[in-house]
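Please read the structure below before turning to the comments.
A single protein chain has been removed from this complex, and every other one stays in its place.
Letters A and B mark the chains as written, and numbering starts fresh at 1 in each.
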Amino acid sequence: MNVMQQATTSPIEIRTPKMPAMEGRAVSVFYGQKQALYDVSLAIERNQVTSLIGPSGCGKSTFLRCLNRMNDTIDICRVTGEIRLDDEDIYNRDIDVVELRARVGMVFQKPNPFPKSIYENVAYGPRIHGLTRSKIELDEIVTSSLRRAGLFDEVKDRLNEPGTGLSGGQQQRLCIARAIATRPEVLLMDEPCSALDPIATAVIEELIDELRENFTIVIVTHSMQQAARVSQKTAFFHLGKLIEEGHTSDLFTNPKNKQTQDYITGRIG
Amino acid sequence: MFGYLILTILVFTLVAYFVGQTAGRSFALADRQTHSLPGYHGAFVAVWVGIPALVLALLWVALQQPVIDRLVIGSLPGALTSGATPAQLSLILSEIKNVAAGQIFAEPSPDVKAAADLYVRWQDIARWAMFAAAVALMLLALVIARSKLAPRFRARTGVERFITGMIIFCSVVAILTTVGIIASLVYESLEFFRRVPLHEFVFGTRWEPQMAIREDQVAGAGAFGVIPVFTGTLLIASIAMLVAVPIGLFTAIYLVEYANENVRRVVKPVLEVLAGIPSVVYGFFAVLTVAPAVRAAGGAIGIVMSPNSALVAGGVMGIMIIPFISSLSDDALKAVPRTMRDGSLAMGATRAETMIKVLLPAAIPGIMGGVLLGLSRAIGETMIVVMAAGLIATLTFNPLDSVTTVTVQIVTMLVGDTAFDSPKTLAAFALGLMLFLVTLTLNVIALRIVQKFREQYD
Partner (left out) sequence: MALADTNSVITDRAASAGLRRRRYAADLRLRIYGIAAITVAIGMLAVLLGTLIVGGAQAFVQTHIRVTFPVSAEWVKADDPAAGNWRNVVRDGLAQVFPDLSAAEQREVVKVLTNNAQFFVRDAVLANPSVIGSTITLDIPAADPYDQLNKGVITRDTAEENRRLNDQEIQWFDTLVERGLVSKPFNWGLIFNSNSRFPELAGLKGAIVGSFYALLVCFLVSFPIGIGAAVYLEEFAPKNRWTALIEVNINNLAAVPSIIFGLLGLALLIQTFGLPRSAPIVGGLVLALMTLPTIIIVTRNALKSVPPSIREAAFGMGASKHQMIMHHVLPLALPGILTGTIIGLAHALGETAPLLLIGMNAFITSEPGGVMDAATALPTQIYIWADSPERGFVARTSAGILVLLAFLIIMNGVAIFLRQRLERRW
């Protein structure tokens, strides 16, 4: 019942313009005895690209995976603190993970299309969430999602061929199409270009910029150039702590923190 | 005698080792440029002394008996041997051997007595000749091998080459086993098909192997149509799979997707125990516990069933195969990359949807391979059906009836003392050949599928 309530009350919140899309408050994450994230508080602004940067093992991916509770799939993982989506804590017991993940989509580091056709890959989300009532509607979602992901022209003649047959960059765009087909509010990207060549990376980066219009995007990257190119806001993590956050241009040109400065000038990382 | 010979060979080998090692030491003392360590020199000589003698001894033992038998038969007066069938000859031979061993029941004929004396003498000669030949060979080998040793002699390479040869032989043993299986099955089966035509065996619908062994016995004419036996096997195996596949698969699904570490830590060992219980135990369980229970349950709802119904044998066999299916399905589901599962969960799919729509379709080839291997197991399983299934081959698909299986027939035909060349025992080998071919086909297909599946995600 709670789920219903939340769904009906959310539009009011959504229209409040100043409120961030998501907000982490004092988030700590433990893997068994080991603490991976310390008291991170970070606001994710609506219709902006927020990039999380930092050396590997700094907790940026861990934080990202908290945002749609993908950490739940790891048995020994424990999260404390609050993460608010539309002013509701997503770690609240009443929150339905399935619904949360439909609202906060995710694209992974390595392209992971299902071993099904291109069409089926994109249609999977709308199908399980019952977003469509007819085949025509479904077709439309698939086409529009593929189009938004900039993939439609390349694959329109072979929608029934397996998604695993595409090139790496195409596969990743297919995964993006698959993620946006459920019409999420927030899109999480975990180093989406790390497995791709520079040309495919450029295409995806361009795509991210376009998607910002309709989605709130959080991207984890270890490339500072990429963060500078695609994001409006950047957060720098180091050793499980959030060191500094701010407008991307400010952070890169005028870092306040010594560690941030060391990182972006290449001294750590 | 043979034991003493082996002991002698061991002693000689040991001596040879020390001879070689001493030589190696002296080289090392005289000159620091030796190629191999003294131990390798020793091993080199030991190998050359021990192995040929060992091979000689084994060959000698294998060939001695037939040669002496032939010599003894040859020595018999023509009156006794001319026109005798091989069976009669072997009878005479065993009489001679009995006499030679001192087991005399009636006064033997002078011919036999003479032959027995001859037999004893030849055996003595053969034994001493074997001993002498082996010792001579070893001395010769010792001299030759020792003469080869020199400071720059590559004893280590020689020894290593020998070891390589040995381990190549080891890996050929597996091939030899298969060849042995095929050869013995085919040889006996050909003998069988000489008496019972192949088409009668393959297409016949009556299986009544209780044919008369002697002329005066009252028995059926003997019919060797394999179809009812085969359908019985399939019926029981299908029941087993109907039990094992759903239970095994759902167990694997639960363990992979839902169970936490604690549940897994309990359930996995339990399944391993289930897999480790010998099939004779399951057979006893079927007869003692399951069959009466099932019959009582059937009786309570008014179904009359045979005491050794296919249902009981197949059901218990199914329980035995559950861990097999579950562990192979578990492997197959786990082999699907984690990113695939994460991808589905991240879209807001429930665990059931992730399992049914993503993991299961991706793992199907692996699971199919497991099911085929399980089926091959069910077809070849012996003890449960020997104890819990029937003996009479009935052509039926009613699980409440009693049917027999290929393995049951093989066991009943071969257990106990039987003349080895009656159609009845030969039929067991024909059944064995069929069983081998069917399970081999299933195994090859299953292993091929599983391998393809693994390659896909490696």
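Basically, a residue touches a chain if its C-beta (ideal position, glycine included) is under 8 Å from a C-beta of that chain, and two chains touch if they have at least 3 such contacts.
Just so you know, these numbers come straight off a predicted model, no measurement behind them.
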| item | value |
| --- | --- |
| Candidates B:Leu10, B:Ala352 or B:Ile392 - the one touching the absent chain | B:Ala352 |
| Touching the absent chain when the full complex is considered, from A:Ile95, A:Leu131 or A:Ala195 | A:Leu131 |
| Per the touch definition above, residue among B:Ala335, B:Met383 or B:Ala427 touching the missing chain | B:Met383 |
| Candidate in contact with the missing chain, chosen from A:Asp39, A:Glu82 or A:Glu99 | A:Glu99 |
| Absent-chain interface as seen on subunit A, which is shown | 3-4, 7-8, 10-11, 14, 96, 98-99, 102, 128-131, 140, 144, 147-148, 180, 183, 213-214 |
| Missing-chain contacts mapped onto subunit B | 62, 65, 156, 160, 163-164, 166-175, 177-178, 180-181, 184-185, 187-188, 246-251, 253-255, 257-259, 267, 270-271, 273-274, 276-285, 287-289, 319, 322-323, 326, 350-353, 355-356, 373, 376-377, 379-383, 386-387, 407, 410-411, 414-415, 420, 428-429, 432, 435-436, 439-440, 443-444, 446-447 |
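Basically, only the chains that are shown with their structure count from here on.
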| item | value |
| --- | --- |
| Residues of subunit A defined as touching subunit B within the complex | 68, 70, 73, 75, 97-103, 105-106, 108, 110, 112-116, 124-125, 128-129, 175, 178-179, 182, 188 |
| Complex interface listing, subunit B residues touching subunit A | 260-261, 337, 339-350, 353, 357-358, 361-362 |
